[in-house]
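Missing here is one protein chain; the remaining ones are kept as they sit in the complex.
Labels run A and B following the written order; every chain starts at residue 1.
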Amino acid sequence: MNLKSLKEQIIEKTIFLCGVTSVLFVVLIFIFLAKEGFALFKTVHPADFLTGRRWYPISDPPQFGILPLILGSLYVTFGATLISVPIGVASAVYISEIASSRVREVLKSGIELLAAIPSVVLGFIGITTLVPFMRNALNLPTGLTAFSGSLMLAFMAMPTIVSIAEDAITAVPKKYKEAALALGATHWQAIWRVVLRAASSGIVAAIMLGIGRVIGETMAVMMVTGNASRMPTSLFLPVRTLTATVAAEMGETVQGSAHYHALFAIGIVLFVITFIINLIADWAVHRKSK
Amino acid sequence: MVNNGVKIEVQGLEIWFDQIYALKPLNIQIKDKEILGVIGPANSGKTTFLRSLNRFNDLNDNFRFKGSISLDGKNIHKDIAVGELRKKVGMVFALPIPLPLSIFENVVYGPRRHGVNDKNKLEEIVERTLKEAYLWDEVKDRLQVSGMKLSGGQQQRLCLARTLAVEPDVILYDEPCSGLDPISTAKIEEAMSRFKDKYTQILVTNNTKQAARVSDRTAFFLMGDLVEIDRTDKMFTYPSDSRTNDYISGRFG
Partner (left out) sequence: MKHNPYRTEKIAFSLLFLATIVVLLPVILIIGIIVQKGWPAISWEFLTAMPEKGMREGGIFPAIVGTLFLVLGTLTFALPLGVMSAIFLVEYAKDNVLTRLVKLAIINLAGVPSVVYGLFGLGIFVMFLKFGASILAGSLTLAIMVLPIIITTTREALESVPQSFREVSLSLGVSKWQTIRYSVLPHALPGILTGIILAVSRAAGETAPILFTVAAFYLPKLPDSIFDQVMALPYHLYVISTQVPNVDPKVRYGTALVLLLIVLSMNFVAIVLRSKFRKKKKW
């Protein structure tokens, strides 16, 4: 009997320890990024790092300005958001408000499948079909552009936006809509004026998480955006994002070199950006529940 | 073992949930093998009182209490492990809650967890308790059928058998017939009457007639206060507090 309760105590302690590991991992991620990344700032001033316009890590002397990379990420993200938010929210409305329940299940499963396609497969399809198509359709010197990246990423953000926005819309109490309908509004007016407004916090969270997904996406964007590390000037030119820089260059750096540390410093930037985005999304969700 | 026929002694028990004062200072003695009916309107503290006897209020994070409860002279918070307490003080809930297991496995759920694994012994337990709960004849040929397939009244008797299977001394009923039809209710009440020589029983009910039919003594709770406790026949004919009279005669509640 005592042995049994001892065993249970051990199990419960283990459960408690496992429970808090998530916090430990977040802390560890930050510590290890900082440990390798902050070493860069012994030689490069953080301000120069963030606002420098030249990323020439292997020239002599090397230059570690990530402004073009930040802008590259922003261009791609901006384009992807512009495409995915209206379409994503619209299809969330369709799925939750208009589709019959059987159709809804099928559509939701389809969206889950889209979310499941590995990004490297999307990138592969991107370079084999989208990129040549863009070059021909828009008569560009190359189809490897920020716009191609935006299109790719828009579809990768779609499942996140649709599923979270759909949850938010479904969570709006039925009586709101019924009240509007009872006052003679059409179904569409009820959706547009009442339901969407009531679900706005959840939709904001959906958009933020979609953006988070886009900024952090690596493989597909690396494969279709051309990776030119110059200051971007147009959506229709090659750009290089923060994530692609890390993924593409880490394999070729010498461990402990300034370049190596610089890539970790980019990791810190990415970590902080997504951390903030997640906080905002979380805040939006909790504002809703009050 | 029992002090002057007192099974459970409650002294100065007060209960809070967060800021809500749920039970005002309560002193009550529950006699061995009696049926105590507990009546009162919603939020009168009767269920809170009941759930303090098997330490079920502990499941609520905001629960705080003062005072003491003893079972057979032992303080239930200090001298008895909570698992042992709940084995001795069984509970039947308001709605029948069969686990999604066979009838057989529902009954032996408790014994199995407490280390009984011998097949013959388990079969013996099942037969004994189902007979005690008046269910044996209806289910003896289909013990492997899911407990969820039974009717509501049968389910509640299955839950009763499951409670009996861990051999309690005391059985707490938390409005056990609130979801049942009159025939099923009668069967439960019949079982309770038959248990009188074996168990101490405490019946919380919002059906005053049920308390009148079944219990030896009745306690009336109102807004966290024990207004009155007396022999059932006396309470239902000459209540000493006018509020009791109002409640029994259906003027509120």
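Criterion: contacts are C-beta pairs under 8 Å (C-beta built on N, C-alpha and C of every residue); 3 or more make two chains touch, one makes a residue touch a chain.
Note that the structure is predicted; figures quoted are calculated from it, not measured.
Considering the full assembly, B:I97 is the residue among B:V6, B:I28 or B:I97 that touches the omitted chain. Only one residue in the set A:F78, A:F124 or A:Y176 touches the chain that does not appear here, and it is A:F124. Panel shows chain A; residues 5, 8, 11-12, 14-16, 18-23, 25-26, 28-29, 32-33, 35-36, 86-88, 90-91, 93-95, 98-99, 105, 107, 109-114, 116-125, 127-129, 155, 158, 162, 186-189, 192, 209, 212, 215-219, 223, 243, 246-247, 250-251, 255, 263-264, 267, 270-271, 274-275, 277-279, 281-282 of it touch the chain omitted from the view. The missing chain lies against chain B, touching residues 54, 56, 59, 61, 83-88, 90-91, 93, 95, 97, 99-100, 109-110, 113-114, 146, 148, 159, 162-163, 165-166.
One rule holds for everything that comes next: only the chains that are shown with their structure count from here on.
For the pair chain A and chain B, the distance between mean C-alpha positions equals 55 Å.
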